[in-house]
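Of the protein chains in this complex, all but one are displayed in their positions.
Let's turn to subunit A:
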Amino acid sequence: MALQSLVNQARVALPASFFPSLLHKDPNGRCCSSAPIPRITSHYTIYSRDKDPRWEGVDMQRFVDEADVVIVGGGPAGLSAAIRLKQLANRHEKELRVCVVEKASQIGAHTLSGACLEPSALEELFPDWKERGAPLNTPVMEDRFAILTEKYRIPVPMLPGLPMNNHGNYIVRLGHLVRWLGEQAEELGVELYPGYAAAEVLFNEDGSVKGIATNDVGIAKDGSPKDVFERGMELHAKVTLFGEGCHGHLAKQLYKQFNLREGCEPQTYAIGLKEVGLDYTNPYLSPFREFQRWKHHPSISPILEGGSRIAYGARALNEGGFQSVPKLTFPGGALIGCSPGFMNVPKIKGTHTAMKSGMLAAEAIFSKLTDENLQSETTGLHVPEYEQNLKKSWIWKELHAVRNIRPSFHSYLGLYGGMLYTGVFYWILRGKEPWTLKHCGLDSAQLKPAKQCTPIEYPKPDGKISFDLLSSVALSGTNHEHDQPAHLTLKDDGVPVACNLATYDGPEQRFCPAGVYEFIPLESGEGMRLQINAQNCVHCKTCDIKDPSQNINWVVPEGSGGPAYNGM
């Protein structure tokens, strides 16, 4: 199948109806009329198959199976939840069917983190983690914190009690730790299904979540069914846990469906390359090239000299903290891990809180499932106890204490204002001040129009410490079946050129760390079009987050596509 796709570079002949003419208004109210726009998106989430004549007569029935709990996402949160559920079930001698679906081809292949792990949650999950061989091999010896100017380095004292202090923590290859968690989970009887992505949330008639459906396979690039087309299957459960990591695509749907973000601030993000905050305003900024530039700083490059680049990857991470946590439960399911987002930003750690959230969810669900007097209003169980317990746990105390540190950097006093605030209110007062500062709003709304900003001249990569984008992407091992609809779907195919390019000079060609988005001249010679190189995608979710028109909707591609990280 893989070789087939390499050889058969299918050129699909698109009928004239694929080139709609568009007359519409852009966000500034100006009418943009355009010449025929080449059709970019063919995914069935945008163009429904019900009315598509190519799908007439195709059997759309799905195989159905039942479990007690289904977990979407085999990362630290999902696996911790699965393990905790089975630990409780075994201890109380109850039968519990727990299934984990994971889009990566193997557990850990889509895991990426700078990972300095605080082992607190792991200790709670497996007090004997050392004996079991958990790959925590590098304890932190020393911390160094500094501000980098263009050429110099101003060291900042690492006082004990500051959140950045890492005594007792370990540098880990999170992908390997996740793989180890997967092995522990399987030993306990969890059913792990890597290579199968949850593509759709299923609902009962009473509106509660019924479970998920995995992705269909065998759809061609133009959206038509191939010979090998097969429907995904439905996995039903009493409770479904969503642990898709930062900015999950099913979570995005659930926020709307159950109005979970009412009353909390919008999430703000960074991209881990590591780290460039995504609330930047200059559309000419390229996070990848900033990272390359950073490596050449006089205090950084000596550490890297003589080394060779063996891997590359990128992932968005959430930085909203306390203020941006949504409602966590809804009838039939709950959100765990970085999906709702429990990262302690100044500490730059979210793994321990993600794991703990998974464990708390498991404990609350187990109590409910084994309660003989349970009377549920809905077929899918609602477990509000999870959210209540989380708010009484150390996750909440921790996030509450550091909640004002990041927003304090956004005042007009900038970097030094933030440091001053942190010094006084966190280090001395431990975050007990009665007020809660706000963030600046959605990351996607922060970009200023291109004509108000200056293009940034980035230095050329030297091939030893800094590198070009495409050779880096090749190292991520990312690949997708090429003959499938692009999973980076556009709600409106005309918007990228009419709005993003026109107003913001096409920031997607810069913020994507995998070179997925390219603006290339139209064959006719006049104007540009957006080309989506979906095969390069490393599933970081930055485009879905930072697109100023919020027109890009990342959906899950065929399972087992994506990066092949090894211990990243």
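Note that a residue touches a chain if its C-beta (ideal position, glycine included) is under 8 Å from a C-beta of that chain, and two chains touch if they have at least 3 such contacts; residues count from 1.
Please note the rule applied: contacts and distances are computed from a predicted model.
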{"item": "Missing subunit (named according to UniProt) among the choices \"pyruvate dehydrogenase (acetyl-transferring)\", \"Electron transfer flavoprotein subunit beta\", \"Trafficking protein particle complex subunit 13-like protein\" or \"PIGP acetylglucosaminyltransferase\"", "value": "\"Electron transfer flavoprotein subunit beta\""}
{"item": "From A:Gly78, A:Gly211 or A:Gly232, residue that would touch the chain that is not displayed", "value": "A:Gly232"}
{"item": "Residue touching the undisplayed chain, where the options are A:His176, A:Arg510 or A:Lys546", "value": "A:His176"}
{"item": "Residue among A:Ser42, A:Gln87, A:Gln184 or A:Thr214 that touches the chain left out of view", "value": "A:Thr214"}
{"item": "Positions on subunit A contacted by the hidden chain, ascending", "value": "1-4, 7, 63, 65, 101, 105-106, 108-109, 175-176, 179, 193, 196, 214, 217-218, 227-228, 230, 232-233, 310, 474-475, 477-479, 564, 566-567"}
